[in-house]
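The structure appears right after this line, and notes come after that.
The complex appears here minus one protein chain, its other protein chains still in place.
And now, chain A:
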Amino acid sequence: MASSCTQLCQQGRNLLCSKAVARTWQYNTQVRHCITRGSIKILNDFSINNGNHTTTQTRQRWKQQMFCYSDLATKHLATEALENKNVEETSTADVVAYKSPLLPIRDAVSVPNMPLDLDAAAEVSALELISEEEAVSITVPSDIPPASISLKDYVDKSETLSKLVELGVNLWILEQRPNVGSMLLKLDLNTDVSPKLLFLKDIGVDVSRFGHIITQNPFVLTESLENLHSRVNFLKSQKFSPETVASMVSRAPYILNFSVKRLDNRMGFYQQILKLSASNTRDILARRPKLLCGSLEPVKENLKVLEMELGFKKNEIQHIVITVPNVLTRDPRKLPQIFDFVHNTMKVPHDLIAKFPQVLNCRLMRIRERHQFLEYLGKAQYKPDLPNYISLERLVIMPNDIFCTELALAKSADFSLFLKTC
C-alpha cells in the first residue's frame, strides 16, 4: 500500500490539479459522512470520479499549481490510505489506469522548494493532437452523487437497478425500507440477480410475478442459491405439488427466506394447534401461504377469541379455519364485533355461523347495511327450515348489484337511497 501510495504521489503531481484534489477531498468527507449517517450509503466507484477530472487544460496549468497542492495531495493520500478497503482498491486501480503510454510517469520527485523550469517540462498540451483511440478512452466523468436519499440517481448508471425496473420491481417502495437501497446497489447483475431469477423460473413462478416478488421480498436476491433450493425442496417433500409451491412463493415471497427448520416448526404448529390432518394443513397453507411467514401471535389470539370469547366448539373452529383460513390473520378485535352483530342482532345461532364462516371474513359495515336493507324489505329470514331462507354465505359474498337483484329483488339505486336513510 505504501509503495503504491508514493507512486500515486508522483503521478498525482503530474495529473491532479488543485481542483481535482479539492473535489476528492470533498468526496472523502462525503464518504465518511454517509458512513456515519447510515442512510442509503453508496460508495461510488472512485475510478469514475478520480483522475479523469484532469482535462487537457489542467495539464497545461499543472506546474503553476504544483506548489499549492503538493502538500495537500500528500495529506489527502495519507487520509485516503486510512479509508476503507473499497477506497484502497480504487486507488490501486488508479495507478494502473494512469499507466497509459500517452502520459509518461515522471520519475524525478520534485521537491516543493526547488525552483522549476516551466518551459523545460515536455508535457501534453491542450493543443496537441491525440489519437482516436485515446479520445475514445477519455470518458466524461459521470456525476453520481456519493450519497442520496433516493435510488433514482443511480438507476440510469447501475445495470442491476435498470434491469430490476424493467422487471417491474417497484424501487420507490423498496428505497423507503431501511438498508434495502444500498443492498440493491451492491448487487451484481450476473452473479447475484440472474441466478435467483432463473431459480424462480425453474420452480415455475410466472415471469410477470417477478416484479411483485422482489418488491415484496428484495432479500431473496441476497439469499444463497443452496438455501433457496433446500427450502423449495422441503416444501416439495411435504407433498406440496410444484404448481402449489410456485403459487405459494409468488403470493408469500418471504417463504424463501425462512429456514427449513423454521418452516417445519410453523407447519407443525398449525397442525398441532388445530389438530388437523396433514392434508388439511397442506390445503390451508396452500390457500393462505402468508400463514407460514406471518406472525403467529394474532393467529393464537384469534383462536382464543373463537374458542373462549365467542364460544365455538373445537370441531366448529376446525371447520371455520378449513373453509376460511383468512379468519386466522384478521384483526382479533374485529371478530367479536361481527359475531356480536350476527348473533345478537340477526339472531343467527352458533352452528349456522360455523357452517358459513365467510361472515367472519367480511366487513361489519357490509353485513349491517345488507341486513338492515333486507329487514326494511321484510326479507331478513335466516332460519333454514322456514321459507324464503337467506343463507349467510349468499348474504355476504355477493357483490352489491347482484345482492340487490337476486336477494333483495330491488334496484341498486333503491339500495343506495335506503343507505341514505340510516
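In this section, a contact is a pair of C-beta atoms (placed from the backbone, for glycine too) under 8 Å apart; a residue touches a chain by one contact, two chains touch by 3 or more; residues count from 1.
Throughout what follows, contacts and distances are computed from a predicted model.
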Ask   = Of the candidate names "small monomeric GTPase", "AP complex subunit sigma", "Peroxin 20" or "Pseudouridine synthase II N-terminal domain-containing protein", which one corresponds to the UniProt protein name of the undepicted chain?
value = "Pseudouridine synthase II N-terminal domain-containing protein"
Query = Among A:190, A:237, A:279 or A:388, which one is in touch with the chain left out?
reply = A:190
Note = Which of A:126, A:225, A:278 or A:419 touches the missing chain? It is A:419
Inquiry  = Touch as defined at the start, partner being the missing chain; which of A:159, A:243 or A:264 qualifies?
reply    = A:159
For chain A, the residues touching the chain missing from this view = 45, 47-48, 52, 93, 97, 133, 136-137, 139-140, 142, 151-153, 155-159, 161-163, 165-173, 189-190, 193-194, 197-198, 200-201, 207-208, 210, 365, 368-369, 400, 416, 419-422
